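Following this message is one structure expressed as structure tokens.
== subunit A ==
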Amino acid sequence: MKVLQALPGGSVLGTWRGGLAFLVLLVIALAAVFAPWIAPYPYDIQNLAATNKGPTLAHWLGTDEFGRDVLSRIIYGARTSLSVALAAIGVSLTAGMCLGAAAGYFGGAFDRAVTAVVDLTWSFPEVLIALIFIAILGPGLTSTIIAISIAYLAQFARLTRAQVMTIKSETYVEAATSLGAGHTHIMVSHLLPNTLTPVIVAGMLATGDAIILEATLGFFGLGVQPPSPSWGAMMSSGTAQIFIAPWTILGPGLAICIAVIAINLFGDSLIDAMDIRNRLRDY
Partner candidate 1 sequence: MFGFLVKRLLLLLPVFLAVSVVIFLIVHLVPGDPVDHLIQIGSTPEQKAALIAKIGLDKPLLVQYGAWFMKVVTGDFGDAIVLRRPVADLIAENLPHSLWLGGLAFVFSTIVGVATGALAAVYKDSWIDRGVMILILLGSTVPSFWLGLLLILVFAVHLGWFPVSGARNWTALVLPVMTIGLQGVALVSRVTRAAMLDIARKDFVLLLHAKGVSRREIQLRHVLRHALLPVVTILSLRVGWIVGGAVTIEFVFARPGLGSLLITALNQRDYPVVQGCLLMLAMAVMLGTLLGDMVQAAMDPRIRENMQ
Partner candidate 2 sequence: MAFLSVREVSVQIGKMELIDRISLDIEKGQILGLVGESGSGKSLTAMAIMGLLPLIGGRISHGSVTLDGTNLMTLPEADFRALRGRRIALITQNPMTSLDPMLQVGAQIDQVARLHLGLGAEAAKTRSIDLLQQLRIPNAALVYLQYPHQMSGGMKQRIVIAMALAGDPDLIIADEPTTALDVTIQAQIIQILVDLVRERGLALLLITHDMGVVAQACDQVVVLYAGRVAESNAVNAIFAQSAHPYTRALIACITRAGQAAGSLTGISGLVPSAASYAAGCRFQPRCTLAQAICSDVAPALQSHGQGRVSCHFPQGAQHG
């Protein structure tokens, strides 16, 4: 551990929390990327003779109501969940950061307008916002990504704006302005790099929530549509078998839990290592 801690970035990996969480995340990411090579079966091969069977040597986590291998579907499901969550948070982060930075930097009426809109969505639960946009766009992969990214937009905009407003009045920005630097230059060279860290970490933590949100939407039947496997949808169809085949629910559920806990633990140790906890207080 001590050796790990001495490496750059090692202060995160060197702790039990951070290191273990990172390992778990690595495993999940690799599973998602290399799913076709790792999964024992393709996710859509049905075997109607062997439906709802419990865990066996052939099927480590059993089969679902169509005889499909649960383990394989979970592995492929990792692809869906991770890619949707990452894409959504990526879009949300970018848009939110631009919006928040501009609002914080330029101030005035633009800032007030943005703040008003952001505050509007701030108090609403992400589920509700996502549902509104699913209502407009209909269920499916793209609409899920869009809906989730809008749901988290407010968070990132607010955080970035708060950071920018703190930094805006720092002397080095004043110095740059007095030297004639243009707005874009200041924003890109000075503001963004310094606000990047807490916002990126917040983004990482939000990815965990996004995975849950994606699964929730899938559970409602409103997310990624079949036959693409999604952890949420698997659990939804599993409820019909709840009395005879509970593993169809437990498997994907456990996968979600592990992924989210790992993300949270890793993000937490990142916050401690970089000592930005106070910057992420309720903004």
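A word on the picks: all candidates are chains of the complex that A comes from, given by their letters.
Assume a contact is a pair of C-beta atoms (placed from the backbone, for glycine too) under 8 Å apart; a residue touches a chain by one contact, two chains touch by 3 or more; residues count from 1.
Only a predicted model underlies this, so the values are computations on that prediction, with no experimental measurement involved.
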item: Of the listed candidates 1 or 2, the one touching subunit A in this complex; value: 1
item: Candidate 1 contact footprint on subunit A (complex, rising order); value: 120, 122-128, 131-132, 134-139, 208, 212, 215-216, 219-222, 232, 235, 239, 242-243, 246, 249-250, 253, 256-257, 260-261, 264, 282
